[in-house]
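Below is one structure, written out as structure tokens; the observations come after it.
One protein chain omitted, others in place.
The block that comes next holds subunit A.
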Amino acid sequence: MTAPSPEPYEPYEPFEPPYEPGGPVAVDSQEPLARRQVALVDLLDRLLGTGAVLTGSLTLGIADVDLVRIDLRALISSVNARVPSPWEGGQPL
């Protein structure tokens, strides 16, 4: 961060640790002064659901297939670990 950055752009400043400088934070209309690390679900919305896709990568196609399962597994494990998973019995989604 020694070189001149094109322009400063933090509308909220300064970013406090543990945030990376310029990294996204979350604020909320109920607690406008509290900044939180972005939630995993928001991060995954972007990192798995969007972002550019390159040709020839080894993992092309994994995200599309597994997104549904990740969502379901995360949901089920966070809600109730005892709920049987819907793909048991050789019925992958």
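In this section, a residue touches a chain if its C-beta (ideal position, glycine included) is under 8 Å from a C-beta of that chain, and two chains touch if they have at least 3 such contacts; residues count from 1.
Note that in this section contacts and distances are computed from a predicted model.
Undergrad: As a check of understanding, state which of "Glutathione-dependent formaldehyde dehydrogenase", "ABC transporter ATP-binding protein", "Peptide/nickel transport system permease protein" or "GvpL/GvpF family gas vesicle protein" is the UniProt name of the chain not shown.
TA: Its record in UniProt gives the absent chain the protein name "GvpL/GvpF family gas vesicle protein".
Undergrad: Which positions on subunit A touch the chain that was left off?
TA: These residues touch the chain not displayed: 1-7, 9-12, 20-30, 32, 38-59, 62-63, 66, 69-71, 73-75, 77-79.
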